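First, the structure itself, so that you have it in front of you.
Omission of a single protein chain aside, the complex is shown with its protein chains in their original locations.
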Amino acid sequence: MPPAPAPPAAVPPASARPATAAIELRGLTKDFPVGLRGVKLRAVDNLTLDVPAGQVFGLLGPNGSGKSTTIKVILGLLEPTLGTCRVFGVPSGQVASRRNVGYLPESPYFYRYLSGEELVRFYARVCGVPRARLAARVGEVIEWVGLTGAAGRRVGTYSKGMLQRIGLAQALVHDPRLIILDEPTAGVDPVGSAEISAMILRLKAEGKTVLITSHLLAQIEDVCDRIAILDRGRLILAGTVAELVGRRDRQALLVETLPEAELAELRAWLAARGRTLEAVEQPRTRLDQLFLREIARSEGQREGRS
Amino acid sequence: MRFNPLNLRPLRTGLLVVAALAATGWALDPLEQPAWAAVRAREPALKLGTLQAALGQGVTVGLLGGFRALAADFLWVKGEVLWEDHDAPATQSCLKLVTTIDPRPLYFWINSSKMVAYDMPDWRIRAEGGYEVVPKRRQQAIVLEQATVGLEILQEALTYHPNSWFLYETMANIHWQQTKDFAAAAVLYKLAAEQPGEGGWAGRQHARMLQNIGRYQEAYDWLLQRYAKLPKPPGTPGSKEPATNQPLTVQQTTDAGEATEMLEWIRKLEHTLNLPAERAYQP
Partner (left out) sequence: MSAPDQRVPFSYARLALIAGNTFLEAVRQKLFNLMLLLAVGLVASVQAFRAFNFGSSELKFIFDYGLGALVFFGSALTVTATAQLFFSEIESRTALTLLAKPVWRTEFIFGKLLGVWAVVGVFCALVTGLLIGLIAYREHALMAANPEMFTGAGRPVPYGDIVIVGVLQWLKFGVLAAATLLIASFSNTNLYTVIVGFFVLVICHLQYIAVEAYAHLTSLPLRVLVATLSHVFPNFQVFNLAEQIGPDSGVDGLVALRVAAYALTYIFVLGGLAVYSFRQREI
C-alpha cells in the first residue's frame, strides 16, 4: 500500500468537538409488514446503543440479526417504527444527518460505465465538495486507498478488492466524521482484508468514528474498540473488546520449551502455593498472519530477482 | 388478526395520489379544453360513433396518437398488396379499416373508391370468365354494383371533407365513366367547380355532360358564366387591355388559350341552338 497522506480535515479535531455520541439509538424498533393480513416481521427490537465518537465500533451478529436494518435506519434509508436514531445529534430522518457520514455498502455496486476517478468525482460533487478543491480532493482519496494507477479504468473492470477500495474512496471523499462499513471484507482475499483493516486503524488515528459489520471476527477483534452483538434484532451483548474477550482471572506465560522434569518442578512449585497449571500448549501463529507474512516474503523475493 | 397501521400506508398513499391527480385534471381543464377542441375539430375519427363500427379490428391501437397514422399507413400498404393479388373482398375490408382509423388523408378515400369502382369490376368479370364470355348485361350489373360501392365511400368521405372539389370530381368521374349517368355527373361536376381550389376542368366537364344529355341551353348559359370569370390576357376577346408588342408570359399564354377555346365552344353551341347573330355572345 502506498504511503497515505492524511485526508485534510474539514471538521475540527475530535478533542475540540463537544462530546456528542456519533450515533445514539434509543428504543429503536423496526417492523416490516408482510402481506396484507397484519403480519409483521420485527427486524430490530428495542435497541438502545451509543457509538462513541472517535472509536471503531463493531456491530456483530448472525445473518438476519438486524445489523443491516440498523445501518439503514442510521443512514435514513429506513424509517424506525418506534424509537429514535440520531447521528451527531441530528435525527436520522433528516438529510442533514448524512452530511458527516460516509457509507460503504456490502458488496458495493457502482456505476460501471464511469471510471474510478469519475465515480469519486461524482460522489464528491453530490456531497458538495467545492469545485476549487474537487480535483485535489479526488486525487487525495484515490491515492489514500491506493488506486491511483487504476483511477482511469472503468469501474466495471475492477476486481472485488478494488471495488471495496473505490467504495471506501467515495465514502471518504467529503471527509466525513463517521464512516459506516457494511461487511467491508466480504469476498476480499486476506491481503485485501488486511489492507482494509490497516485503513480502518488509520481512520481511527485521524479521529474518525468507524462503525463496521463483519463476519471476520478476528478482524473485528483486531480493529474494534467496542462491539455490540445482535441476535434476532435484540442486543445481547455490548462493551469494549478488552472487557468482553479478555479473562481477568487467568494469565498466559510464554517461555522457551521446558523439558518434562522442569515442567514437573514448575507444577510442584505452583502446587506448594495452592495453584494449578491448567494447560501447557504450543503457541501458534494465526493463520492469516502466516499467510500475509509468506505472501510478503514471496513478493520481496520476486522483486529482488527482478 | 391484529390491526397493523403499517398496512394502511400504501392504501393512504394510493388514495392521495388518485385525489391529487383528479384535482389536477379538474384544475387543468381550462388549458386542456381549447387544445382538445382543436384536435377534435381536425380529427373526426375520434368520435365515439365512428369507433364503434370498427372496434375489435385493431382500431384501438390505431387511436393512440401517432400510432393511428402509422397503423393506417401499414394497413394501406397491406391493402395495396391485396389489390395486387386481386383479392376484392379482402382489399375492400382493408381499405374500409384504413379510412375508419385515419379518415384525414384524402388519398385514402380517393384511391379506395377508384380501386373499388374501376379495378374490381374488371377482376370480377375476368373471374367469371372474361369479357368474351360474361354477357353484357351481367358486365353492366357488376360495373354498377362496384360503382355504387365506390360512390358510397366518397359520400362518407364528404362528411369528413365537405369542401373537397376532388371528392366531387371523383364521384362525377365514376358517374361519367362507369355508370354513364351523365345527369348525375353534371350535378357533381358543378358542385366540384363551385368548391375552392378547383382548377376549371370540372366546370368544363359540367358543360360537356349537359351537352351529352341534350341540355344545350343550360350548357351554353353555364359556359357564358364561366367565360366571364376567366382571366383574359391583353389581346384576347373581352380583355380590357389591347394587344401589345410585348410577348405574353407562360401563364398568360395558357389563359389566352383557354379563353379562346371556350369562346369557340360557345360559338359552336350558338350554332347548335340556332341563335341569330344579333343574340350571339359579345365578350
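For reference, chains read A and B in written order, and residue numbers begin at 1 within each chain.
One rule holds for everything that comes next: contacts are C-beta pairs under 8 Å (C-beta built on N, C-alpha and C of every residue); 3 or more make two chains touch, one makes a residue touch a chain.
Quantities reported herein were computed from a predicted structural model and do not represent experimental measurements.
Engineer: Using the touch definition given at the top, which of the shown chains does the missing chain touch?
Structural biologist: A, B
Engineer: Based on the whole complex, identify which of B:10, B:129, B:214 or B:238 touches the chain you can't see.
Structural biologist: If we include the chain that is not displayed, B:10 is the one touching it.
Engineer: In the full complex, which of B:24, B:225, B:244 or B:274 touches the chain missing from this view?
Structural biologist: Hidden-chain contact among the options goes to B:24.
Engineer: Take the complete complex as the reference. Which residues in chain B touch the chain that isn't displayed?
Structural biologist: Those residues of chain B that touch the unshown chain are 9-10, 13, 16-18, 20-22, 24-26, 28, 31-32, 34-36, 38-39, 42-43, 46, 48, 51, 60, 63-67, 69-73, 77, 80, 102, 104-107, 197, 199.
Engineer: Mind pulling the chain A residues that touch the left-out chain?
Structural biologist: Residues of chain A in touch with the missing chain: 20, 24, 32, 72, 75-79, 86, 88-91, 95-96, 98-101, 103, 105, 107-111, 113-114, 122-123, 125-128, 167, 170, 174, 180.
Please note the rule applied: only the chains that are shown with their structure count from here on.
Engineer: Using Cα averages as centroids, what's the distance between chain A and chain B in whole Å?
Structural biologist: Measuring from centre to centre gives 80 Å for this pair.
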